[in-house]
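Only one protein chain is missing from this complex, and each of the others stays in its spot.
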Amino acid sequence: MKLYTKTGDGGTTGLYGADRVSKTHPRVEAYGTVDELNSAVGLARAHNTRSHKPDATLDQDLEYLQNALFDLGADLATRPGTTYEKKISRIDAQDAAFLEAMIDRYQEAAPPFTGFVHPGGTPAAAALHLARTVARRAEREVIRLLEVEEANREVQIYLNRLSDLLFVMARAANQAAGIEEHAWLVKGRR
Amino acid sequence: MKLYTKTGDGGTTGLYGADRVSKTHPRVEAYGTVDELNSAVGLARAHNTRSHKPDATLDQDLEYLQNALFDLGADLATRPGTTYEKKISRIDAQDAAFLEAMIDRYQEAAPPFTGFVHPGGTPAAAALHLARTVARRAEREVIRLLEVEEANREVQIYLNRLSDLLFVMARAANQAAGIEEHAWLVKGRR
Partner (left out) sequence: MKLYTKTGDGGTTGLYGADRVSKTHPRVEAYGTVDELNSAVGLARAHNTRSHKPDATLDQDLEYLQNALFDLGADLATRPGTTYEKKISRIDAQDAAFLEAMIDRYQEAAPPFTGFVHPGGTPAAAALHLARTVARRAEREVIRLLEVEEANREVQIYLNRLSDLLFVMARAANQAAGIEEHAWLVKGRR
């Protein structure tokens, strides 16, 4: 079977279920950006894996998040009330609670938050910061979707929490690598 | 000659030809995103080049794509019917056909598609996945442009095909590196 079906060459695409919409629809923007986020997480995993000291726990946690991001994608691709809804599992408050527990765990391995730090450090940490900002962009796209039609608010909350998790993961990764982060030196003080 | 001309400091810019438009015009968004895509492809090339086992064919194919992306940029930067149109070569169906042949070729070197795979693997494959999602974002911006004014539909089709090509390139790169990809483990099954 060919990978390319050419059905999207006219600018519209199929959601999960029967509906067809423009690829510029906020719903497609939302899951398309979650896909981009998933790829940024994959970049972080790739850099962690080939670093001098790969962190196996971080790798497992990121694989967990990559699976979850496909759950978010399926959730966003399925309009509430349509036929295929019963085939998917929507994101719920327990999913966000799971992230909160992870944040608390990583925070113990990260220096305390006393102000903005320069995003970067190891390549894995730098990619986690990039993923963090893409998570925030994805959150904005989901809010844009919620502003035009019904969708699952828990997806937005999940992304909100996820960007905080990626932040502490980046900081913990730098801490483990012995990299000291520098705080924003405000213009007036430079 | 200075690189910075300051002519864009007021928020407008020049297309290829005489027209000036806001930098927020969908046309500028479209070629600006194609430029971002070109840079993501460059990141994949950089990681492939410095890997333990650089793939020369992949590098050549990516260089081909980088050239093509500038053709897309010039196409998008030139409004149909304006004076400089004769100086450019527009994207056509043969360009997309060329990509289809490449997809078929890479697909032979990649495992069959039996469901979503976690984007990532080698740093080059991870960057190819990132590029894949930026290609899809660029496709959406071109559709947005087509929704407001005349433009070359073949550019959108090209980007649609290109994201499939980047997908199989990523998978072939992982296959060559002996990295086994993992499929999405749906929430209900974890």
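Just so it is clear, A and B label the chains in written order, and each chain counts residues from 1 on its own.
Keep in mind that, in the parts below, contacts are C-beta pairs under 8 Å (C-beta built on N, C-alpha and C of every residue); 3 or more make two chains touch, one makes a residue touch a chain.
None of the values given here were measured: they were computed from a predicted structure.
Chemist: Determine which one of A:12, A:133 or A:175 touches the chain that has been left out.
Modeler: Considering all chains, including the one not shown, the answer is A:133.
Chemist: Which of these, A:46, A:72 or A:157, touches the one chain of the complex that we don't see?
Modeler: A:157
Chemist: Return the single residue from B:17, B:42 or B:111 that touches the missing chain.
Modeler: B:42
Chemist: With the missing chain put back, one of B:15, B:28 or B:157 would touch it. Which one?
Modeler: Among B:15, B:28 or B:157, only B:28 touches the chain that is not shown.
Chemist: Need a quick check: the contact residues on chain B for the chain that isn't drawn.
Modeler: Interface residues of chain B facing the absent chain: 1-4, 8-9, 11, 22-24, 28-29, 32-33, 35-36, 38-43, 45-47, 50, 63, 66-68, 70-71, 74, 89, 95.
Chemist: Identify the residues of chain A touching the omitted chain, counting contacts across the whole complex.
Modeler: Residues of chain A in touch with the missing chain: 100, 103-104, 107, 113, 116, 118-123, 125-127, 129-130, 132-134, 136-137, 139-140, 143-144, 146-147, 156-157, 160-161, 164, 167-168, 182, 184-188, 190.
Note that in this section only the chains that are shown with their structure count from here on.
Chemist: Between chain A and chain B, what is the gap in Å from one C-alpha centre to the other?
Modeler: Centre separation, chain A to chain B: 22 Å.
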